[in-house]
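All protein chains but one are shown in place.
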Amino acid sequence: MGTHSKFGDYGGQYVPEALMPAIEELTEAYERYVLDNEDGFREEFGRRLADFGGRPTPLQRADQLSARYDTEVYLKREDLLHGGAHKLNNALGQVLLAKYMGKERIIAETGAGQHGTATAMAAAHLDMPCEIYMGETDIARQRPNVFRMRINGAEVTPVTTGRGTLKEAISETMRDWSRTVETTHYVIGSVVGPHPFPAMVRDFQAVISEEAREQCREKTSRLPDAVLACAGGGSNTMGAFDAFAGDEDVGLYAVEAGGSSLSVDEDEGVAPNSASLSTGEEGVLHGARTKVLQDSDGQIMESHSVSAGLDYAGVGPELAYLVDEGRVNAVNVDDAAALEAFHRLSREEGVIPALETAHAFGYLHERADNLGDLVVVNVSGRGDKDLETVVEETGERDIETAPDMDLFREVGGGI
Amino acid sequence: MGTHSKFGDYGGQYVPEALMPAIEELTEAYERYVLDNEDGFREEFGRRLADFGGRPTPLQRADQLSARYDTEVYLKREDLLHGGAHKLNNALGQVLLAKYMGKERIIAETGAGQHGTATAMAAAHLDMPCEIYMGETDIARQRPNVFRMRINGAEVTPVTTGRGTLKEAISETMRDWSRTVETTHYVIGSVVGPHPFPAMVRDFQAVISEEAREQCREKTSRLPDAVLACAGGGSNTMGAFDAFAGDEDVGLYAVEAGGSSLSVDEDEGVAPNSASLSTGEEGVLHGARTKVLQDSDGQIMESHSVSAGLDYAGVGPELAYLVDEGRVNAVNVDDAAALEAFHRLSREEGVIPALETAHAFGYLHERADNLGDLVVVNVSGRGDKDLETVVEETGERDIETAPDMDLFREVGGGI
Amino acid sequence: MGLEQAFDDGPAFVPYLAAGDPGYEESLAYVEALARGGADVVELGLPFSEPIAEGTTIQEAIVRALDAGMTPHRYFEFVEDLAVDVPLVCMTYYNLIYQYGTESGPRPFVERAAEVGIEGFVVPDLPAEEAGPLRAACDEFGLDLVFLVAPTTTDERLERMREQVSGYVYVQARLGTTGAREDVSDHTARSLSRIVDWDVPEAVGFGIKTGGHAERIVRAGADGVIVGSALVDIVAEGHANDDPTEEVADRLEAKARELKEGALRGAGRLEAESD
Partner (left out) sequence: MGLEQAFDDGPAFVPYLAAGDPGYEESLAYVEALARGGADVVELGLPFSEPIAEGTTIQEAIVRALDAGMTPHRYFEFVEDLAVDVPLVCMTYYNLIYQYGTESGPRPFVERAAEVGIEGFVVPDLPAEEAGPLRAACDEFGLDLVFLVAPTTTDERLERMREQVSGYVYVQARLGTTGAREDVSDHTARSLSRIVDWDVPEAVGFGIKTGGHAERIVRAGADGVIVGSALVDIVAEGHANDDPTEEVADRLEAKARELKEGALRGAGRLEAESD
C-alpha cells in the first residue's frame, strides 16, 4: 500500500471544484483508515471479506489446461466471491470506509451491472442506503443485474441522456455527488478516477495477489512465472499483480479486449476494441491522466468489446504507468478468441468464466509456450451473467470449442 | 458416517433387478472409498472440494437479522459454493467415486437444473463424459441452467414423455442406467433413492455441518440452539444436521414447502405443496421407502412449490426417520412467506438466497422467538437462478418486503 | 398355485398389456383377443404413476390408462369383468400393493387379488431382499410371486430369488428396460443356463417382437416367452389412428397367434419357418 496521487505523469485529480473537498476528505480517510488502520478498519474489512465475501478464494490447479499446455496452470478463483466477481472486494472496502467516514448514503454508476450489484450487496450488508445510476439502454440489456440491485434494496435510477450507457451514468453520478458530497460517498468501480481511487481500489483488490502469492508458494513451493488478468479499468488486474510487483521474475500480463479489430474509425469516433493500454494515447478522462481511447482532437471514443465489463475507453493510471515502465505487459485478444476461451474453460474445467475473464484465457491459449512453467490466471468473475450474450455471439460465429447450439434453437425463445 | 441400508423401516432398495448389481457395486465402492477411505479418496475429495468448490464456506453473522429478531443469527454460506448451491458437494463426491470405480460415463436427471449443472461441472472438472436427462417442459423453463450444462460439455437429453418434467426425467435416467450399468454411474441429486444413495449423499453433504459446528464454536464458543434448513429431497438438510445429530440440545428444523396450501386435491392427484414430511404418508418411491405425497390408492401426487428445487413428492428416508423419532422437527412455510423472506434477506443482508433457501428464513421469521438465542440457517444456494420467478410471483402478490416492481414493468420484456 | 401348470403343455406365450389402456372397454376386448390368440398366461399391468422399470412404450400405455381413470379398485373390477380363462398375473409397483386397504402392508391387496382370481404377481421394483411381506401374503392366499432375473444378477442374488420365487421366473433377455427390439440377444442362452436347475418354468422377456424371435428364444431353452411392448405398440397405434376396437383386437389376436406359433415352432411342435 502507499499513497501517491500520481504514477509517473499519470493519475492526479482532474475533477470539478465542487468535488475537490470530497476527494480531499476521502484521501484523508483512505490514509487514516486504510493505510494507518485507524479504529481497526483493516481487521473489520478482512473479517467481512471472509465472512460475507467468502475469502480466501482458492487457487486451483486446472488439470486439463495444465495437460493441454504442458504448463502448470493455476486459477485464482475470484468467481467464487459473493456476487460472482472480484468487484465485491472493492465495493465492500469503500462502503465500509464510507461508514467509518460517517457518510449516510452510497452512490455508484454501473454499466453492465457488475459493479452496481456488488455495491448494492455491500450497502445492504452494511445497512447503508444506496442509489445506482445506470443508463436506460443498459437497464434494458442487463435486467437480471438490475433486479439483483433492486432486491438488495438499492434504488436504480435510469439515466436517459445521450445513449443511455456507462458514460452518461458516470456523469450523472458525478452530478449527484457534487450536490451531495457532504453526506454521500461515491463508490467508483475500478482503479480509475481521481486520486485516491486508483490507489485505494488497488489496495482493496490487492488481497487477490496477496492470497495467490501465498497459496502458490504453499502448493508449488515457488512463485509463478506469469500472472495473467484481463483489464478493463484494471481493478482485478492491479489486484492480481500488486503483491507480485516486487518479484521481478514474475511476468505480469494485462489482457485487454481486442474487440473485433485494433484499428479505429476516427470519423465515427468508434474504437472496435477496448485496448486502451495497447492502442490508447495519454489523456485526461474521468478525473485522471491515463491512456485513453480518443480521436486526434481528444474526444473520447466509443469502445467496443463482446464483454461489457471491459468496454471502457480508459484504464487505471497505475497500470498505464507500469506498462510504460515495462513491468506489466499490455496484450490483447479479440472477441472470437475470448469466446473460444470461454467455451474451452467451461468445457474442460467445469468453470464458466465471465467473458471479461475469458480474455485472459484466450491469451493463455495463444501464448502458453512463452509464459514459463507455472502460470496463474485470475478468474475475475463467473459467466452466468453472460449466458445470453454467449449464446448470441457464439451462434454468429464458428467457435470450435462451443457446444452444438441446436438445443437452444429448438427450444426457442430467449434464455 | 455409517452404512445402513435402512433407517427404521425407511430406506431400502426398491429397484428393478437390472439395477441391483449396480446398486451393490456402488454400495461396496461407497464402503471402500468413502467409509474406509481406500486409495485416499477422502483426501482427494476434500482437496477438490476446497480448491474447485471453494470450501470451507463461511459461517457469517447476519447483523440485521440478529438485531431484528434479538437472536444471534448465523448464515452457513453454501450459496458461495461453486455453482451456487450445496449441490456440488454431492455431485463432486459421486463423480469422483465413479472415477475411483472405473466408470466411464456419468448420467443424472434434473428438474430445475441445479443438480444437473452441479453434475455437469463436476464431470467437466474430472474429465468424465456426462449426459443429463431433463423434461422438455423443464428445458423450456430453465434455459440458463440448460445452457450452463451444455457449455460445461454435458449432453442434455430432452425427455418428451408424459408432462416432460422431473419424474419423467428420473424414469428416463433409470432406463439409461439399466442399459448401461456396467460403464455408467447415475448421480442422484439428493438423499433419496435406494441405498446407498441416502447415506452416501448425506456423507458428502455432511461437510456443511462439520464446518458449521466448528465455526460456530470458534465464533461464539458454543453450539447453536437451532439449525434451520429447507427440505426438498433433504440433502442440504441432512448435510446441515448431520454433525449436530448427537448434540441433543441443538434443535433441528427441516423446513418444507407449504406451497399455496397444505390440503390436497385427491381427484386431480395434485398436492399444492411439497411437504412430504408434514403431510405425506409412508410409501415407496424411486427406490426407497419414505414419506410420500400420494393419494389413497398409492399413486404419487404432483407436488407444487414456488421453488422448483423443493418441488418433489418424496423426501430422504433418513430424514423421515429422524422426524418420526422426534430428533428433527418437520415444519413448513407457504409460498408467500418464502417470497417475503427472500426479499427480506436480500434487502437487509445483501445475500440473495435461492427460493428453496428462503423457506428456512420464512420459518425463522415466523418463529424467531421460539428458537433460542443462537440460530444457524443453512443458505443452501443463491437466488440468481430464481430472478425471473421472483419477479413474476412477487408481481402477483402483495409482498411487503419487496422492492417496487415498476422499474421492471417500465423497461418491459422478460428478465 | 397354478401358474406353473400353464407351462405344462409346452412353451407358454405370456403377453402383457396395461389394464385400461387406452380405455376400460377397449382394454377388456384386447386382453380377450390375446387369450383367443393363444395366451397361456396374461401379465396384466396395474398402472402406477412412476413406472421406473418400463420403457417408453409401456410408460405411455400407463399414462393413457391412468388418464382414462384406472385405479387399483377399478383394476379388480376389470379382472372380474374379463371373460378369459387363462391365468392372470398382476404386474405392478410395490407402492400400490403396499397402500391398498386400510391396514398397511401387502396383505389386503393380495387378499383382494385372490378374490378376483389373480394367480400371481410380478413387481419390478421389489427385489427379493424386500419381498418378505409380500411373499408371506402370497403364501397365505395361495398366489405365486414371480421374480425377474437380469443378465447382471449375481449368483448370490440368484440364490435369494430362488428361495422365494414361484409360478415362473421372468428372465430378462438383455440389459435395459422393456421395449421391443429387432435382435434377440444371446444373453438368453447364457442367462437360462444359470438357472437351469430351478424348479420353476423359465419365461424369457424383453425385446421379443416377432414369431421368429419367439422361436429362437424357445429354441435357446426357454419355457415361455413374455411379450409386452410389441403388443402395446398395436394398442398405441390403434389409439392414435382412432381405429375401431374390433380391428385393433383382431390385430392383437393375429400378433398373439404369430408369437404363440413361433414359440411352438421353437419347441418343435410346429414346423420351423425359415427366418
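Think of it as A, B and C in the order they're written, each chain with its own count starting at 1.
Here is the rule we use: a contact is a pair of C-beta atoms (placed from the backbone, for glycine too) under 8 Å apart; a residue touches a chain by one contact, two chains touch by 3 or more.
Note that the coordinates shown come from a computational prediction; the quantities given were computed from them, not determined experimentally.
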Item to complete: Could you list, sorted by label, every displayed chain in contact with the chain left out?
Response: A
Practice prompt. Can you work out which residue in A:140, A:223 or A:284 touches the chain that's missing from view?
Written response: A:284
Fill in: Listed residues A:181, A:229, A:250 or A:264, member touching the removed chain
A:181
Fill in: Interface residues of subunit A (partner: the chain not displayed)
12-18, 20-22, 24, 161-162, 167-168, 170-171, 174-175, 178-182, 269, 281-287, 292, 294, 296-300
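Here is the rule we use: only the chains that are shown with their structure count from here on.
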Worksheet entry | Central chain (distance from its CA mean to the mean of all protein CA atoms) | B
Worksheet entry | Where subunit A and subunit B are represented by their mean Cα positions, the distance between them in whole Å | 33
Worksheet item: If you average the CA atoms of subunit B and of subunit C, how far apart do the two points sit, in angstrom?
Response: 37
Worksheet entry | Whole-Å gap separating subunit A and subunit C, where each centre is the average of the chain's CA atoms | 65
Worksheet item: What parts of subunit B, by residue number, touch at least two of the other chains?
Response: none
